[in-house]
Each structure stands twice: as C-alpha cells, then as structure tokens.
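Heads up, one of the protein chains got dropped from this complex, but the rest are sitting where they should.
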Amino acid sequence: MQGYILKRILIAMFTIFAVLTVVFFIFRLGPADPVAVMLPPNATPQDAENLTKKFGLDQPLMVQYTNYLKNAFKGDFGTSFRFNEPALKVLFERFPATLQLGLVAFVISVLVGLSVGIISAVKPDSFIDRIGRLVALAGMSLPSFWVGVMLILFFGVTLRWLPIAGKGTLAHYIMPSFCMSLYPIALITRLSRSSMLDALKSDYVVMARIKGVPEFYVILVHAFKNASIPVLTVIFGIFSGLIVGSAVVVEYIFSWPGIGRLVMESYFARDYPVVQVFVIFVTFVVVTMNLIVDIIYAYIDPRIRYQ
Amino acid sequence: MIHLFKKKKKKDTRPKGGIRLPYVGFFCLGIFFLAVIFADVIAPYDPQEGDLFSSTIPPVWQEEGSLAHILGTDMLGRDVLSRIIHGSRMSLLISVGCILFYGSIGVTLGLISGFMGGRTDMVIMRMADLWLSLPAIIVLFMLASVHGPSAKTIILTFGIMGWPNYARIVRGECLSLKERDFVRLARVAGCSKLRIMFSHILPNIMNTIIIMATIEIGGIIVLTASMSFLGLGTQPPSCDWGLMLAEGRQYITYASWLVTFPGLAIVITVLGFNLTGDWLREILDPKQKLR
Partner (left out) sequence: MNRPIHHQTVMAVVICTILFMMPLSALAGSDDSVKVGLRYDPSTVNIIEIRNGNDIAVVSLMHQPLLAPHPETGDRVGVLAKSFEILENGKKIRVKMYPGARFHTGDPVTAHDVKFTYEACANPQNANMIAGLLDEIEDIEVVDDHTLIFHFWESYAPWEELMWLGISSKKYYETAGPEKFRSHPVGSGSLRFVERKIGEYIHLEAVEGYPLYEAEGYPFEKIRYKDIKFITVPDDMTRLAMLETGELDLVGEILPHQLKRLQRNKQINIKKSDQVPSLFGLACLPKTDPIMGDRNLGLAIRHGINRQEMVDKIFLGEGYPLYQFLSRVELGYDPSVVVEFNPEIARAFLKKSDYKPGTPLTLTYTSLVPNAPLIAALIQKYLKEIGITTKLQQLEEGTAITYTRNRDKRLGHIRLYGWPGNRDPNIRMLLTLLSTAPYAAVTDRARKVEIDNLILLQAREMDKTKRADMIKEIFKITDFDAVGTVLFGLNMIYAMNERIDYTWTPKEAYFPNLHTIKLVK
C-alpha cells in the first residue's frame, strides 16, 4: 500500500515538473516578446533594455530555465505586468470567489443530479423520469455560454429580477451557478440513473427484496451503495472541471471576480505571468485531486493496488 | 416519502426486440447535413458579402423585418441565415478535425498499449494519466496566447489533448480481443504484430470507435463554439456559430436575433448528434461499456 502511494506521489510530482517545463518553453519560444509587450507605447529603446535586464531575459535560455525552476520551487512565478504584484498573489486573491461559486454549483449539481437520477431509475417512465431525461438531454446540448447570455437578457435586462454581474448578495449566485451546473447535472443524472438501473436488476437487490428488506433501504443502502462508485469518479472529475473549464466561460459572462475572469483579462491584456501561473496552479489542483482520489480508491478497492 | 420508493410494476414502453428510433435526432441531423452539403445552393446570399445599407434588419416576423432576409442581418448587413448555413461547415470541420486528430492518436496508442502489454502499456497509460491532469482549455490558453487564436489552434489543442479516453477504451477492447481464437490463429499463422493490430483487431473495435465519435462530437461542437465565443478560437470574418454569438453579443440589447439563432443552430446540431449517439450506443453496445 505504501509503495503504491509513494509511486502515485512520484508520478504526480513528475507531472507538475513536466507541466512547469512545457509552460516555460511554450511562453519563451512564442512569437510575442514579453518586453515589447510590457512596454507602454511611448517607451524608448533604453527602457526596453532596462526591462530585459530586470527580468533576466538577456541570459541564455538554459540559465533562464534553471532560474525559473528555482524560483518556482520557492513559490515565485514572476510579477504580473499589469498589477506589478507577484502573479501568484494576484491569483490567490481571486481564487476564493471561484471556489465559492464552484462549490455552490457543485452542491447544486450533485443534489439535483443524484436525486433526479435515482428517482428516475426507481420509477422509470414516471413524470420525474421524463423531466429528468429532458433535463439531461438539455444539459448536454445547450451551450452554457449561450444559456448565460439568454439568462442575462431575460432575467437581468428584460425582467430586472436578478443582478447581472459581480458578486455581493446571494442573488448574484443564482444565474452563474445555474449556468455552471447545467452540464454536470445532466452528466450526474444520466450516470446515476443508468448505474442505479443496473444495480436494481442485480442479484443482491433481488435477494434483499426477497428477504423482505424495506424498499427504502433496498434502494438507498443496497442499490445506491453499489451504484455510487462510477458516479463518484465522475463527481470528482466534475469538481475540478467546474473550477477550471466552466469557471472561465461563466465568470467571463457574469463578470464574476474569480480566477477564470482573471485569466481571460490577463490573456487579453497580454499579462503572460498571470496566464502562466494560472496554468500551473490549475494543473497543481487537478493533479492533487487525482492523487487524493487514487489513494481513496486504493483504500476502498484493494484490487487497484495490485494492478 | 416512503411510498415513492415502493415497487411498481415496470411498464416497458419500448417496442419489443428493438429500440425506438430517434426521429427528432435524425431530423436535426438531417437539417445539419443538408446545410453542410448544399450550403452554396440553399444559402440565399454570400455569407461574407454585406450591404451596409441593410445592416441590422430584424427577422421577418418582426416589425421592420423583410422577406429578403428571413433571419435578419448583422451589423455589416450580412444575411444571418446564410451565415448560419455556412457556419455549419466550420462546425463540422473543426469538430471532425478534432476527433479525427485525437481519435487516430488514441486508437493507435490504445492498440499498441493493449496489444503489446508490459512496459509499453505502462508507459502509455501513465502518459494518459498525465495528459488527463492537464485541462484542454489551459493548453488552449497557452497556445493561443503564444501563437494567436485560430481554428487551427483549436484543432491542434483538442487534437493533442483528447486522446487518452480513446486510448483507454481501445486498450480495454484490445485486451479482451487479444485472447480470442482468431487473433491466436493469426499469430500462429505468422502474421506480424502490426498486421494483427490493424487488420484483425482494429476492424472489430470499429463499432466502439464510431459510437464514441458520435457521442463526443456534440460535446466538441459546444466546446469549440465556446472557445470561439471567448475569442480563443476562430477569428472573424469566418462564419462560425460561436464567433457569430460573440460578435452578436455586443448588440444583444437591440439585435437579439444575432445571438438567438446561432445559439439555436448549435442546440439543434448538438441535440441531433446526442440523440443519434445514444441510439447508436443502445443498438451497438447493449452492454453499455461506453457509458
């Protein structure tokens, strides 16, 4: 077991190292010269030289690379061109907002997705099942950015019921979290429905029913427990997906002050250190989450360890 | 509450021995492919040519609408319907481009991994793990900030990033096929490994590959459209639904048709692919390996 965990940790560390390297070379070897980009329009060639020296860009690439790794190890990922603050600090200031929205969307998706999924499986072709299947289909087919724009147009601009952008009151959470949870709800509903259908047909559920276990327990204890493993995998995946992929689109549309909007703004303002630190941070989060999931699985299911 | 969970006799509404045909899905896909194939014939105008004197005409059912432009025109006076029709090609091009790109990488690596086993298998599967921990949008950010956003960048990004799923599933299939008699016989007959992989195993997993592609294509269309929407993908003046949405968004408050219709086009197409994909999966993959 310890060997397995150690191996996993080593792989995770290697992944992060590989990403650090890729990020460094992609940004250094691209056509945009960071110094040219940082300079204001009325800068003189002398200013350009000063900046080049300040950022150590006049040194050979390999020296820059080792310096970069050394600094990264110390947690220094460069200074944001735009804010003149450490890029990591800028990112961390904005991360809580993303986390809050992500958590709200996550809770909504899991609650709605699981309950609709289970009910649909227990009562196939019932009213809830039909609604559930429709929601699942809609969630899979509606692009969230379009839904977001439509929501703003309808609830924000036409009806004026909900605030359009920013973060402040609880009402600010409604539209973005709805928008964000649309796809995960669909995914969880589908998956939990089909896993539950399988589980309900299985021998141990039939057995439990024959034994006279109350239906409520059959469903929640016997069937759901067994159906939950594939669902759990997806749920973990969804959480990292929420704070990464959806965050960028949804935060951009609803002006949510999180890291997704930060990275879009930084991208358009050509603030590469922030884009860079975002990439590294997100990879770090995803790798860590995967590591935790792997270790938990190894505890739950001993077969995995000996693969 | 308990009564909800009481067992009720299941009523199977499906026709015996078969699965309902997804008529809605076929209909949606029908429209989509009609647009793709006959874009030049059915589109009433050139999608790039605009007449500035007829800019932002609303759709025909609105007050100032005209029959000349059924879905209205955009800021440059370009016909929205024509642009949507031509946009279908870009959607198909990008999504099929992505899937072909990463599909071929994924299938090849999956075959090698499953067939060779041992150390090769381990290396490829670890690489797949590594890949999965890097979200595609991040890679897109890097590539787009360095090389500029374009359709090529999108295809490249998703092409590089998408293979692990394919590789895993193909590997799984390959592992079970490897032990089957026809593969063993081929080995005894002295076929080369390459030949076994590509002419014996590959045809047998084609079903799986096609189902996966159909299921994924809808997702890819949404994904690439949202990237174009963010300004990380296709660039103007090309016709792309995501891009049309992004351009139209500025005018949403008084020309909402610029946003509504490209969005609907995406929804219809994706719906078509999703319904058809589900149906294909049910008839070709009854064990539901590809959930």
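Think of it as A and B in the order they're written, each chain with its own count starting at 1.
Note that contacts are C-beta pairs under 8 Å (C-beta built on N, C-alpha and C of every residue); 3 or more make two chains touch, one makes a residue touch a chain.
Keep in mind that what you see is a predicted model, and the values were worked out from it rather than measured.
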item: Residue touching the undisplayed chain, where the options are A:Q59, A:S126 or A:S202; value: A:S126
item: Among A:I164, A:L197 or A:V213, the residue in touch with the chain that has been omitted; value: A:I164
item: Absent-chain contact - pick from B:G65, B:G148, B:G172 or B:G219; value: B:G148
item: Absent-chain interface as seen on chain B, which is shown; value: 1, 3-4, 48, 50, 52, 55-56, 75-76, 144-145, 147-149, 231, 235-237, 247, 249-254
item: Absent-chain interface as seen on chain A, which is shown; value: 30-33, 36-38, 40-48, 50-51, 54, 82-85, 90, 93-94, 123, 126-128, 152, 156-157, 160-171, 174, 252-255, 257, 261-262, 264-265, 268-270, 272
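Everything that follows uses one rule, which is that only the chains that are shown with their structure count from here on.
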item: Computed distance of Cα centres, chain B from chain A, in Å; value: 21
item: Chain B contact footprint on chain A (complex, rising order); value: 11, 14-15, 18-19, 23, 26-27, 29-32, 119, 122-125, 137, 140-146, 149-150, 153, 157, 191, 194, 209, 214-216, 218-219, 230, 240-241, 244-245, 248-249, 252, 263-264, 267-268, 270, 272, 275, 278-279, 282-283, 286-287, 290
item: Residues of chain B touching chain A in the complex; value: 2, 4-8, 10-11, 13, 126, 129-130, 132-138, 141-148, 218-219, 222, 225-226, 229-232, 245, 249, 252-253, 256, 259-260, 263, 266-267, 270-271, 274-275, 288, 291
